[in-house]
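I'd like to ask you about the structure that follows.
In this view, the complex is presented without one of its protein chains, the others remaining in place.
Here is subunit A:
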Amino acid sequence: MIGPFTTEAVLAYGYAAALLAAAAGLDRLARHVAGRSERHRTGGFTYQPERDAWVCPADQTLWPVGQDRHHRFYRARPSVCNACPRKPDCTPSRRGREIVRALRPWPHSEAGRFHRGLALVLVVLAASLTLIEAVRHPAWPDLALAAAALAATAITGWWLTGHLRGTPAAFPEPGQGPPSRDRYTTVWRPE
């Protein structure tokens, strides 16, 4: 006995709670990694939300030039870039440095959905363990712990699924042809 509760109940519901914490922790960590991988592309560049523009290490501005359902594209003036001494480390393009920004960055990437999915597995497992233990020993006051664990599970589950509800993965399926909007034609052709 631990206080008024049986040891088994405390261990079972405690483990369920630990699973929820692990789910939240994994999700945070994965989000952090995604942020870093985002920055590999944009390292040295700063986004200025008030102007919706990026500023490059040489203090030039990249303005928005186009957008599809999930991303917005920004580009610097080609004449500026082609004259810039730092160009070789910056871009291979003759049409000016470009940056892609995901409109809803996390967890809408594929990797994000994977990590979020695994976090949800832990939530489902926490719920299953709680229910199994409650059915095995439906005794008061242990059931109060079960109720608390279930409530915590529901909240974590709701929170983790929130971002996923109603947003399909933005991956062009093979066989569907090119993505619905082709920015190479729509953005570059006018130049």
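Structural remarks
The rule is simple: a residue touches a chain if its C-beta (ideal position, glycine included) is under 8 Å from a C-beta of that chain, and two chains touch if they have at least 3 such contacts; residues count from 1.
Here, contacts and distances are computed from a predicted model.
UniProt lists the omitted chain of the complex under the protein name "Nitric oxide reductase, NorZ apoprotein" (options: "Nitric oxide reductase, NorZ apoprotein", "Formate dehydrogenase beta subunit", "NitT/TauT family transport system ATP-binding protein" or "C-type cytochrome").
Taking the complete complex into account, A:A34 is the one of A:A9, A:A34 or A:A152 that touches the chain left out. Remark: the omitted chain is touched by one listed residue; of A:I2, A:L103 or A:L118 this is A:L118.
Residues of subunit A in contact with the chain left out of this view: 8, 11, 15, 19, 22, 26, 29-30, 32-34, 36-37, 39-45, 57, 71, 87, 89-95, 97-100, 109-111, 114-115, 117-118, 121-122, 125, 128-129, 132, 171-176, 178-179, 182, 184.
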